[in-house]
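Working notes, beginning with the structure itself.
A protein chain is absent from this complex, but the other protein chains hold their places.
On to chain A.
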Amino acid sequence: MSAKSIHSRRRTALFITLILATTFLTTFPPIFLWANTIEPRVLGLPFAMIWHIGLALVGAVFFALWYLLESRSGAIDMNVDIEEAR
C-alpha cells in the first residue's frame, strides 16, 4: 500500500471518528441526559436544543475540513473509464 493511500485512510478514519463523536455526544444516553436541561437558555432556547444544533454545526465544520483536505490532496478529482460491455 502506498504512502498516499495510507495517509488517505488515516484522514478518513480521523474525520469519521470526529463526526461520530458529535453524534455520540447527542445520542449516548448518559451524556444526552446530562445536556437535556432547560437552563442555561440562549435567546430563550433551552440548552438541550442549543446542544444538538451546536454539535450538528460542529459536525458540518468537520465535513468542510474533510472536504478541503481531500480536495487539496487531489483525492476527489479522478478519471473513470466507462466499461462498454458487461
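Following the convention adopted for this analysis, a residue touches a chain if its C-beta (ideal position, glycine included) is under 8 Å from a C-beta of that chain, and two chains touch if they have at least 3 such contacts; residues count from 1.
Note that in this section contacts and distances are computed from a predicted model.
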Q: Name the absent chain as its UniProt record does, using one of the following: "Heme exporter protein B", "Spore germination protein KB", "Putative transporter, SSS family" or "BLUF domain-containing protein".
A: "Putative transporter, SSS family"
Q: Mind listing the chain A residues that contact the chain we can't see here?
A: 2, 4-5, 8, 16, 19-20, 22-23, 26-29, 32-33, 36-38, 41, 43-46, 48-49, 52-53, 55-57, 59-60, 63-64, 66-67, 70-71, 75-83, 86
